[in-house]
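All protein chains but one are shown at their positions in the complex.
Chain lettering (A and B) follows the sequence in which the chains are written, and residue indices restart at 1 in each chain.
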Amino acid sequence: MSDQLGNKILMDSEVESAIEEVGSGDAQRPGDVRPTTKRLTRRRLILRRFLRNKLAVAGVGVWIFLILLALVGPMVSPWAFNDVDRRAYLKPPSQQHWFGTTQSGRDVLALTMQGLRKSLLIGLLVALISTTIAALVGSFAAYFGGWTERVALWVVDLLLVIPSFFLIAILVTGGPQGSSSWLLLVLLLAAFGWVLSARVVRSLTLSVKEREYVLAARFMGLAAPKVIIRHILPNISSLLIIDATLGIGGAVLAETTLAFFGFGVQPPDTSLGTLIAEGQRLATTFPWIFLAPATVLVIMVLSVNAIGDGLRDALDPNSQSGGKAA
Amino acid sequence: MGKYLLRRLLNYAILLFIAVTLTYFLAATQLNPRGLFEVRNPPLDPASIEATLLQYNLSDRVPIMERWWTWFTAVLQGDWGYTVDGGHVNDEIARRMWVSLRLVTVGSILGIVLGVALGAWTATRQYKASDRAATFGSLLILATPILVIATILTILATKFNQATGVRMFEFVGETGDRGGYPLAGLVDRGQHLLLPTIALTLVGIASYSRIQRNLMLDTLGADYVRTARAKGLRKQRAVMKHALRTALIPTGTYFAFSVATLFTGATVTEQIFTFHGMGIYGVQAIQQQNVHGTVAVTAFAGVCTLTGAVLADIMVAILDPRVRLS
Partner (left out) sequence: MSLDLNPDHKVRRTQSGTVLSVQDLHVSFPSEAGPVRAVRGLSFDLAAGETMAIVGESGSGKSVTSLAIMGLHPDSARITGSIKLHGEELLGRSDAAMSKIRGNELAMIFQDPLSALTPVYTIGDQITETIQIHRNVSRAAATKQAVELLDLVGIPSPHLRVKSFPHEFSGGMRQRAMIALAIANDPDVIIADEPTTALDITIQAQVLDVLKKAQRETGAAVIMITHDLGVVAGVADRVTVMYAGRPVEQGTVDEIFYSPRMPYTIGLLGAVPRLDADVKEPLATLEGNPPSVVSLPPGCPFAPRCPMVQDNCLTIEPALAPTDKPLHTAACLYSSDIAAENRTYRDIFPIPAIPASPLERLPREERRSVLRLEQMQRHYPLMKGAVFRRRVGTVYAVDGIDLEIKEGETLGLVGESGCGKSTTILEVLNLKPPTGGTVVVFGKDVRDIGSGRERKTMRRDIQVVFQDPMASLDPRMPVFDIIAEPMGVHKVPKAEVERRVEELLSLVGLEPSHASRFPQQFSGGQRQRIGIARALALEPKLIVLDEPVSALDVSIQAGVINLLDELKAKMGLSYLFVAHDLAVVQHIADRVAVMYLGKIVEIGEVSEVFRHPTHPYTQALLSAIPIPDPHKERSRERILLKGDLPSPANPPSGCKFRTRCQRFATLSEGEQQPCLETMPELYVVGQDHHSACHYNRERQVV
């Protein structure tokens, strides 16, 4: 159980320890108080590295576009997602309906924008909540060690024994139905989504906690929760940022799979997952119902993962994205 | 070592017991088999409903602990219980696990082998065109739910079959009409396996190549690779013999881990290609308020996960001398 993640842990902790060393190469000149313009700050260095990754930069652009589409799209679209066009059932893309219509005469574009809205919201919320849980559980477990750590690790193992898909499905089936049921889904996805990240946070905290600045804080009498919040979490923040970014895509994909079996967002709500699931049944004959939400979903997840990858490269000075020889 | 393994197994047994028990409580309280009878038309006599439910230990009027104890004592004797219409859960699982195994084995193995090869190769060509292409391809596949991949494959296959007039791809069930020629049965099965195998292989290649590439990048810069070159090995050979060998340890572990989970199948793939495997059984059990089926599937999945963990431990011991001796 404990080894399947070994490689991820290893890679991430190396990334992190290397992150600490950014900027150490360009030491300040002796007793030099003049501001030196040549020296790059860590922030600018990261930005420069990130901008070099074209895929990640494109990902940021796409995300801005998608968020605008989800927020503004429904306002400018001629069709609302629940409008029914009685003259157009199952029509392919046309002037009136850019992405075609469904069997009940709804506009696929309007539906997709509506679904995108919910999927974005689910992705962001789940990533935020699960990364927060992971950060707190992982760092406290590692910092206190002993029983705290063993109990935390044991809970982590327990949550990994049975595929969370089934557990979420059971709870969704038995849970309340209605318009706020998507919140339950968010909580469930977050409740099972933090486990693997918590392990990574823990192993990273284990290495950070032995750093001398943490010892120094302890020996000056700083209370443990303060040590964690002030000294440990900020120093693993790059991991947390990356984890949250990649968590967005993970959550959206998980919702899609659940929705495929009817365990996802419940009507009247709609998400990209529920649209894809509906479209899938007719995909071989009326592919547009399926392809529109599927394409938006893939673009969305791809771009957020590309951003995550770009962040990882930018925060990790070991990656060889250095400039070419002059 | 034997004693150590025994302790480990004991811990896993406890983990499994608690996880399965919790799942039982979850399923028994959240699923509602009584509801299946109550919606029947004409309505059934409440007394006979209760009698049926009692017969199969499914009545929510019996205290949950009592139901659990009845269920648990039966499980200890190898009986996983019945559905409301009298189906035996044991039979279903015994049959379906092999269906799942037949579906996923080839795809999983191809995915790992090709993925590892691709990852190792691209790592040595970091940031060259081939690496970028492979990276983009992997990111694209990983951003696409297998549901979408499989559906697109079926759309393409339909088009292919229509265009050529040959039913090259089959995508409903495990077997279909077979010709009378020798080995026709095998060819028929192969045709049915083709699409799901392509889908699973693509996903496997994408994820394994990412993992292996990152592992390789870590070992490529290792001091011992430099030592190997300083001894007179050419770069390519030093990388293959020293970097790849070390980087294969986590992959080998991961492989061992996933062997056992082959039995639990790939739920989405089973659904799309109509394979009556384990995964889809779990989903149907939840949809049909089948408490015992649900618990049995999750328990089976748990056993597979933990067996995988043990296999992974053993694999590490085989591959890594540092673990072997300590």
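We take it that a residue touches a chain if its C-beta (ideal position, glycine included) is under 8 Å from a C-beta of that chain, and two chains touch if they have at least 3 such contacts.
This structure is a prediction, so every number in the text was calculated from the model and none was measured.
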Absent-chain contact - pick from B:95, B:167 or B:235: B:235
Touching residues on chain A - with respect to the absent chain: 2, 20-31, 33, 38-40, 42, 45, 48-49, 211-213, 215-217, 219-222, 230-231, 234-235, 237, 322-326
Hidden partner chain, residues of chain B it touches: 4, 7-8, 11, 222-224, 226-235, 242, 245-246, 249, 319-322, 325
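The working rule: only the chains that are shown with their structure count from here on.
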Whole-Å gap between the CA centroids of chain A and chain B: 23
Chain A partner contacts - residues on chain B that touch it in the complex: 12, 15-16, 18-20, 23, 26-27, 29-32, 126-127, 136, 139-140, 142-145, 147-148, 151-152, 154-155, 158, 211, 214-215, 217-218, 221, 250-251, 253-254, 257, 264, 267-268, 271-272, 282-283, 286-287, 289, 294, 297-299, 301-302, 305-306, 308-309, 312-313, 316
Chain A residues touching chain B - in the complex, by the definition given at the top: 1-4, 6-7, 10-11, 14, 55, 154, 157-158, 160-163, 165-167, 169-171, 173-175, 249, 253, 256-257, 260-263, 276-277, 280, 283-284, 287, 290, 294, 297-298, 301-302, 305-306, 309, 318-321
